[in-house]
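Note sheet for the following structure.
Apart from one protein chain that is not included, each protein chain of the complex appears where it belongs.
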Amino acid sequence: MAKPIIGIMGPGENARPEENEMAFALGKAIAQEGWIILTGGRSFGIMEAAMKGAHEANGLTIGVLPTENAANSSADADIKIITGMGSGRNIINVLSSHILVVIGMAAGTASEVALAIKSNKKVILLHQDEITIRFFKNLGTYKVMIANTIEETLQIIKDYLRVTPFSPRPSSAMNELEG
Amino acid sequence: MAKPIIGIMGPGENARPEENEMAFALGKAIAQEGWIILTGGRSFGIMEAAMKGAHEANGLTIGVLPTENAANSSADADIKIITGMGSGRNIINVLSSHILVVIGMAAGTASEVALAIKSNKKVILLHQDEITIRFFKNLGTYKVMIANTIEETLQIIKDYLRVTPFSPRPSSAMNELEG
Amino acid sequence: MAKPIIGIMGPGENARPEENEMAFALGKAIAQEGWIILTGGRSFGIMEAAMKGAHEANGLTIGVLPTENAANSSADADIKIITGMGSGRNIINVLSSHILVVIGMAAGTASEVALAIKSNKKVILLHQDEITIRFFKNLGTYKVMIANTIEETLQIIKDYLRVTPFSPRPSSAMNELEG
Partner (left out) sequence: MAKPIIGIMGPGENARPEENEMAFALGKAIAQEGWIILTGGRSFGIMEAAMKGAHEANGLTIGVLPTENAANSSADADIKIITGMGSGRNIINVLSSHILVVIGMAAGTASEVALAIKSNKKVILLHQDEITIRFFKNLGTYKVMIANTIEETLQIIKDYLRVTPFSPRPSSAMNELEG
């Protein structure tokens, strides 16, 4: 079976300490489920924290970088997809994730939530404020889900994956990605 | 002098009649100032209405299309930039506009406002609701401006252009673009 | 009627003097026909020379820039489409041109010829060497045309435009773009 790819999106330099802690815990929990983590790949904030957490549980991480080389990318991105497209890469983050989780909020992050709704992707707003929730719920009620804890987030992802088929693949290599 | 390019962003198929009317009036008013109008170029909603308005005043319009050919593009887009990049083209709308005006709201539109803030572009929210204003003000207070009428919108653009230099160009061709 | 957009592609910094002269003459000749010129928009080589030539005949020029702002763009690009996508913008040059002319050769230019063939666009190789012609003819015989002079190039474009319909547009603004 193909491994699900869970996008974790959030602020870079301006992420708050408690948001980074939550991203680390979420990354670890997702890796423990055997899922792959996809982030924006930079060496800051939610991106780096989520990938570091995943590595605590020996998970696999993908970083989709805005830059045209790997400079300033996170050492915790196992697979670096280098786009050279700046914020033009945000749509790739969205389309390549089976489902997205958002921790914290910044302009780039907001564009990813909006693009997820536009692209009919499910997006989980984790521990977000009332204004953010109401704004995005207005844009796409059924695509936006709300969670306040890591446990609730995992449960939403599991419920989603249960009803969403992934294409089988011939070899067993992916089963060994979990480490 | 180079002509300013004013981005007008908003919903496509789901734009409300009164939003389309406002987009038409804004497109016409902007064309009367001699400015170029840039939209997403599709034959729907705010995009088409703004370009139709511009043509009432013999203005020049640019449509930056998500598709890989001109099918389903608006006949009112004088210059069609064909990207084949889907919503990946939204960043191009933002970066190519000197300043943006947003009428109505949808997921794609929200991604453009967010990308504008991320890219340090000024964006005018025209006749938006309280939730939308508060959400985007939280993301970038100084980049988000509020207007409720066409007149206020034009005044904000004029104030912005007064303090923003455009590079001169050698020939006089652009002076004749206004028609 | 919509104005045809003619893409002129070629090397930047490494263009030879005689290639720049040919690009200048071609840009002028195309503008005299009332067609719009599209280039990569940078302040070097074929791009700048073609747009300068167009301005000699009061033509309209579009520059599709790889950068995320207008720094280092040519002052001769009337309309600057800013992509922030590096060489990822090459496909936009190709798709947005009704037909392309190539003067000189470099790696970025070669990618545009190849993408034109891939995208079923006609591309005119102007004054190219035998190896270049044979290589691209092998990739797409019917999409690659050969010219050795400005006059031959114009004739090929005219023949092409005669059989290719452009969508009509409602206002008369474009008729005045020629200056």
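Letters are used for the chains, namely A, B and C, taken in the order the chains are written, and counting of residues starts over at 1 for each.
The rule we apply is simple: a contact is a pair of C-beta atoms (placed from the backbone, for glycine too) under 8 Å apart; a residue touches a chain by one contact, two chains touch by 3 or more.
Because the structure is predicted, anything quoted here is derived from the model rather than measured.
Asker: Touching the left-out chain: which of B:Met47, B:Met85 or B:Leu139?
Answerer: That would be B:Met85, which touches the missing chain.
Asker: Would you mind spotting which of A:Asn20, A:Thr39, A:Thr83 or A:Thr109 touches the chain that isn't drawn?
Answerer: Answer from the full complex: A:Thr83 touches the omitted chain.
Asker: Contacts of subunit A with the missing chain: which residues?
Answerer: 2-3, 5, 36, 52, 55-56, 58-60, 62, 64, 68-70, 75-76, 78-85, 91-92, 95-96, 119, 167-174, 176-177, 179
Asker: Of the residues in subunit B, which ones touch the absent chain?
Answerer: Answer for subunit B: residues 68, 83-88 touch the chain left out.
Asker: Touching the missing chain, which residues of subunit C?
Answerer: For subunit C, the residues touching the absent chain are 85-88, 90-92, 105-111, 114-115, 117-119, 131-132, 134-135, 138-140.
Just so we're on the same page, only the chains that are shown with their structure count from here on.
Asker: Looking at where subunit B touches subunit C, is over half of the residue numbers used by both copies, so same, or under half, so different?
Answerer: Mostly the same residues.
Asker: What rotation angle takes the CA atoms of subunit A onto those of subunit C? Round to the nearest 5 degrees.
Answerer: The C-alpha superposition of subunit A onto subunit C needs 180 degrees.
Asker: Which two chains meet at the most C-beta pairs?
Answerer: Ranked by C-beta contact count, first place goes to B-C.
Asker: Name the chain whose C-alpha centroid is most distant from the C-alpha centroid of subunit C.
Answerer: A
Asker: Could you please state the distance in Å, as a whole number, between where the Cα atoms of subunit A are centred and where those of subunit C are centred?
Answerer: 40
Asker: In angstrom, rounded to a whole number, how far apart do the mean CA points of subunit B and subunit C lie?
Answerer: Measuring from centre to centre gives 26 Å for this pair.
Asker: Indicate the residues of subunit B shared as contacts by at least two other chains.
Answerer: 85, 91-92, 119
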